[in-house]
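Yeah, one chain of the complex is gone here, protein chain that is, but the others are all in their spots.
Presenting chain A:
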């Protein structure tokens, strides 16, 4: 067996120049990836006097959380100075229902498309996948008109609906790929026992797909929370999500920019997706693998 053949060169576990090189590369890369996070945090904890010294790589001399409270409740967008707090709650109000609805519909679609196949459902799936690749710009104007006619334009219900519609391709794909690997006999046996379409879905398939529900929810949550374009167009002034408000705070300020406040507001906006990522890393990676490779 190959175990008995001594490989050329030293064992890989020992520190060789090659291993040292790999670690140097990885650590340098890690510094590059972490640097912006460090700079952002350090800047947010400095006073403006210190920020003006122009030394972004230095730790704050004294930690000052003033910028954080301003960012949360006092930073200005144009003439309105209310911070990102309302944006945070708007994002929550948009994201939670949109994730719930789109994941439910995605599961339902995936189930119907995997176990109740027909020629029309194949067409639906193909159209949906093609639609998922198209840039939003081609849909926007007519969609604004449709939403206005339904009296949903510039409303919470409207932006939720738009997110659900544009979330369908990805969630449907995730669930279809998940259900395809579940043996069809399971569904057939339940049918023989007299269970109908909905009973099989609610009592067998939905409980079976818990892992995918988690992955799809995490993915949709980050995606919708991070959205900028749809929120900008469809949410309306009173429901602007956090990303749009953040951009308004940073890029439309009159007079001198409060960089420490800007960075605090930026971190606050990134906080929810980051928390999701750090606490659910493995699930998040699974979602990427499931969504990306087949997409």
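Here is the rule we use: a contact is a pair of C-beta atoms (placed from the backbone, for glycine too) under 8 Å apart; a residue touches a chain by one contact, two chains touch by 3 or more; residues count from 1.
Definition applied: contacts and distances are computed from a predicted model.
In the listed set "Sugar ABC transporter permease", "Pyruvate dehydrogenase E1 component alpha subunit", "Twin-arginine translocation signal domain-containing protein" or "Ferritin-like domain-containing protein", the entry agreeing with the UniProt name of the missing subunit chain is "Sugar ABC transporter permease". When the omitted chain is restored, the residue from A:45, A:159 or A:246 that touches it is A:246.
In the complete assembly, the contact with the undisplayed chain comes from A:269, out of A:77, A:90, A:217 or A:269.
Hidden from this view is one chain, which touches chain A at 2, 5, 7-9, 12-13, 18-19, 22-23, 25-26, 29-30, 32-37, 39-40, 43, 51-58, 105, 108-109, 111-113, 116, 118, 121, 124, 127-128, 130-131, 133-143, 146, 165, 168, 172, 196-198, 201, 222, 225-229, 233, 243, 246-247, 250-251, 259, 262-263, 266, 269-270, 273-274, 276-278, 281, 284-285, 288-289, 292-293, 295.
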